[in-house]
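A single protein chain has been omitted from the complex, and every remaining protein chain is retained in its original position.
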């Protein structure tokens, strides 16, 4: 394969290029990776590697999509459209059935609502559309008592919040993201990919694994009707971990851009989005909003993700994951290995994507890449 | 010893017999084990091994008793006799003293009430009788702030709930279990063993351990007045871990069948009880009741049990322990190594007992046996 590293870095960021090259080389150039970073609104890293991949390539963001949706929520909170401590049922009465009447927006947005999916699972057509997900969730009992544990709402979080937004703010998360965030800043992050940009989309490729690696992964996987199984939709007919990863390869999914996993973008798009949130003359989020939405809300072991996946309001609390970042850093990973975050203290914004999914839903190279970027940005 | 395996399995369950034989052989036939399973109400496994043990042998269920008591509570919830979010003191005012006024039924039933035992400990005569346990608990301060952590209420949970049931439903858990569950389904699970069945009782035998194993166990054991020590009554005069295990060998204990650890039964009895809960033309628990009482309520590390012992309403949340089961599986282990559970998704009901206690309060063979049964049931 082709291990060539393309793109540029600002002066002082050379070791980021070296670290990126090392990461790409370890996968023989098959990761198809993009790495971008901004400091105080100025791009300082713009790197890419792998066949067909360029700086403009768009691919599926999977759960890094949640960062875009959470940014819309933060704007609506800032403007008073939403109240985190009101119940979902206050905005959307039907949701209150089947043991869900006391669930608050804050609980949903911090993965503490106990609603992780639906018995029977979703079809891919349902998963494409937040409104259809929301309809299915109405009659579902929580699998975990609301507010008693952290359990990642893989495909449902921003379908539930999306229905609330639609009723409270008169538009969808997708429409508001386009109007308020994407278009004004010219970001390559789309919740609903326009047909005109389809030719820039490169499908996500499934992970590479030896038969022994794959067998070990499957032997250690929980059952399809387990808590993680339900959250990742593995109990649905003919749905496998590969389908989780390649969901945005379905044209219907990426056209609608559902708010939990249906977004499409590039590393530069992600990093620029986080830069717009915290940098420039008029950052999207004001200091009080930042303090409120980036405070660590949940840091228990996650019953779905297993590992430590601390959460703020709709965002992962990045400071507990990357110990070199500040306490209020926020962002979101994606199952193929992507990541994106902002660190308000250092002014750093980071974006990383992979076209080829990382084995086992990991993206551990972000530990090295983010450390290198942060070291260069704060030296 | 005698490693012979007795009993039958349904077609397709042969590997369950093989796994059971392997488990028995590892203990040289001294475990005195029974294994039973039902799928959709039909018995598919009925195996036993060890000296004197037959399919009809009854022995002490220890904390697997809690599954029977929790089933009674679920029926009373289904019928509206109890409200999980009312305080215990609402039903039983004396309980509200000494920092316990805000404790709810839900907290007691999920091991989050902070009431784990009493300073000074219980005599065996007190431990035999839920009413005497309840009397002693009244003046006790919680050792853990209510609702702040999970800590297993070893001997007290169903004494507290039993007093509430007596006041709210006009009968004891023991009476209600007999009338509503045991007699109608002809189950070999007794909360209060009738004298006429005494000849079927085989006493629990203490665990076998080399002096080195025993010394290591004791060196790693917390002190008698520690949180686990209080919960297991190890601070009571002349009370040892062996007494915890052999409690139902006391005729007074098994005659009264206290609701937390005083039950007597067989593996077939346990499995049939869980089958009755979820299977047949009129399962004991309706879908909404099942969803409400089997939702995971507490999944923190347990301050008494140490390991992960996730809890639903009165039942262990089995899906987090056995990852192959569904999210709503429910049941309860016992200290001698027994286990029993139902998985509403697959229709599986499981029961396992040991006459000879497993070393160190473990019963790890259930991991293998339950996996084998589940694999056969869902192949």
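Residue numbering begins at 1 within each chain, and the chains themselves are lettered A and B in the order written.
Please note the rule applied: a contact is a pair of C-beta atoms (placed from the backbone, for glycine too) under 8 Å apart; a residue touches a chain by one contact, two chains touch by 3 or more.
Keep in mind it's a predicted model, so treat the numbers as computed, not measured.
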{"item": "Omitted-chain contact residue, chosen from A:298, A:333 or A:353", "value": "A:298"}
{"item": "Residue, one of A:10, A:138, A:197 or A:320, that touches the chain absent here", "value": "A:320"}
{"item": "Touching residues (missing chain, whole complex) on chain A", "value": "288, 291-292, 295-300, 319-320, 323-328, 345-346"}
{"item": "Residues of chain B (touch criterion as defined above) contacting the omitted chain", "value": "98-99, 114, 141-145, 148-149, 222-223, 225-227, 229-230, 300-301, 303"}
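Basically, only the chains that are shown with their structure count from here on.
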{"item": "Whole-Å gap between the CA centroids of chain A and chain B", "value": "42"}
